[in-house]
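Apart from one protein chain that is not included, each protein chain of the complex appears where it belongs.
Lettered A and B in written order, each chain numbered from 1.
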Amino acid sequence: MAEYLIQTVGLPEWLTWSLMAVLSAVLILNLMAGGALVFIWAERKVSARIQDRLGPTRTGGSFGWLQSLADGIKLLAKEDLMPEGADGMLFRVAPYVSFCASFAAFIGLPFAFDMVGLRLNVGVFYVVAVLGLEVFGVILAGYASASKWSLFGAMREAAQVVSYEVPLGMCIVVPVMLAGTMDLVTIGEKQAGWFTNWYLFHDPFTFVVFWVYVTCAVASVNRAPFDLAEAESELVAGFHTEYSGLRWSFFFMAEYSSMFLVSGLAAVLFLGGWNGPVPLATLAGLSEGTGETTGALVRLLGLANLLGKATLGVLIMMWIRWTLPRLRIDQVMTTCLKYCTPIAAAMFAGAMVWLWVFPGGVLNLDDGSRRPGEIREGWLEGPGGRAPAAATAPASIPAEEAVAEVAG
Amino acid sequence: MRGPAFLESLEAAVPGGVVGTNLEAIDPWVEVAPQAIAEVSRWLHDAPETAFDSLQCITAVDWFEPDPKKAAKAGWEPHVELVYHLWSTRARVSLVLKTKLPRWKDGQPGQCPEIPSVVGVWRTADWHEREVFDLSGVQFVGHPDLRRILCPEDWEGYPLRKDYEMPLEYHGIRGR
Partner (left out) sequence: MSQVIDDDPRIIEFDVRTDEMLVNMGPQHPSTHGVLRLVLRTDGEVVSEIEPHIGYLHRCAEKIGENISARQFIPYTDRMDYLAAMNMNLGWSLAVEKLMRHQVTEKARHLRVLISELSRIASHLVGMGAYGLDLGTFSPFLYAFREREKILDLFEEACGARLTYSYITVGGLTADLPPGWLARCEDFLNQFEPVIREYHTLLTTNAIFVKRTASIGVLSPELAINYGCSGPVLRGSGVDQDMRRDGESIYTAMYDGYAFEVAVMKDGHYPRDHVYPAVPHDAVLGDCWHRFFVRMLEVVQSMDLVRQAIDRYSACKGPLGEPVKVAEKIPVGDVYLETECPKGQMGFYLVGNGTAIPWRVRARSSSFSNLSVLAELCHGCLIADVPAIVGSLDIVMGEIDR
């Protein structure tokens, strides 16, 4: 599109790229806001169904589908309160820090093949690092609120999230090692084909690692049973006790988009990303490279796949939240340090050995005539393909090199 | 060991402790001298057969009739009566102790009458004695932390006294 604008319309290059950046930002922002609205509505409906209730039924006609919007308007109209002893600047900045971290992480997340805000050769690293910044908003909020409960919430959050980054990172390293790259688009692309190509089913170690990842992801986005930072029965509302109105809703949006983000990341890293369980497009002989219209259709299918998987992840998080009691802070730390971290480390070592013994996996049902993702890889490298250096690495990168790359 | 025999051993253990008894009442009771209440309680708590290991309730009854005409016919002198309800979890029997105190210490209104605390015997007496102090105005000597418990700390007067009058105003709130 950028080329079209430059070459056909004749816009100056700087303007074109700025326009494209704004467009991407607006798209992602809308996805976040719209997604949060949908997920908040879904949370209400899901929790209601789990609890034998109906949930919202009237706002916006049936199913109360406009409930979140109505809530949003109510929050906008609410008085914006700040405690007297609060540190004004930090108190105001904190929700935006959380929100921005969550927003920025979306830039690196691919929604379909090459449909990504900015394709980075260190995509995994970028997403995890930026998502980790969200904790600063929470700590700032807790510190600046001048409330003891908020402070407790913030300290818990600091301890918990920082600890869980360790096993989370180890879990994420496993698919990175298998793919031999940190580029999320390539990682997703390597899992093309039947669902047996997904890294979840690559070997027993990745299967275990996936569940460790789920645990750590739930913990790192502060969802029950790890919602210690807001623990409403202990800390009133934890770090956002003193927040109201729109500022509070920014925390809320950040929470829901982080949930979506970690689910999307799980989908890309373990569940084949935009590749469905059955490679419908490939069976029909289509791919992103086969033409303008069909290519777009295939991408839309991929988008639907990824959104579906991520939504499923979010729904599962909701299911967990409305079923389980909350752990205590020492138990949360025990889970992280005594269980998640050693298991993740052991599985990482196991996957490494597996990769050396069975390069390519054993469950691969393809006949071997074509390696997964080969067609598209070729398309990427071909003329007109806008491929960063990392993506041009051949799909069949030798396992030893992959390990060396990660280790190095 | 019930009834008279039990009373005899109590008399022997705490001489002068038992002032009177009524074994015919619906809930038979033993009247104890106020100064001896802690000693009697200790003995009852540690009594080998019927250890009254549980204190159920402490009640203060204010025997006072504000109306002088009725007071003349009442048939009793104004006093405060403390009633202790004991329970033995092992023998599953109850015992009622009563003790009489003057309404005010040395006859000066506002000065709470004093009685030894039984917190050392039953820990539950802590809150019960605080409540009696708060609402009926009895000073428990030896209580570790005798403060008001139900009323605010700066409340005046003892609401369950019969001659209590609600304050006209409390922090700007009209009382009567």
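Just so it is clear, contacts are C-beta pairs under 8 Å (C-beta built on N, C-alpha and C of every residue); 3 or more make two chains touch, one makes a residue touch a chain.
Everything numeric here is computed off the predicted structure, so don't read it as measured data.
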(request) Give the residue, chosen from B:34, B:142 or B:159, that touches the chain omitted from the document. (result) B:159
(message) Contact with the hidden chain only, please: which subunit B residues?
(response) 25-27, 53-57, 59, 61-62, 83, 85, 87, 89, 92, 94, 96, 122-124, 126-128, 135, 148-152, 159-160
(request) Just the residue numbers, please: which parts of subunit A touch the chain that's not shown? (result) 47, 50-53, 148-149, 152, 155-156, 224-225, 227-228, 231-236, 322-331
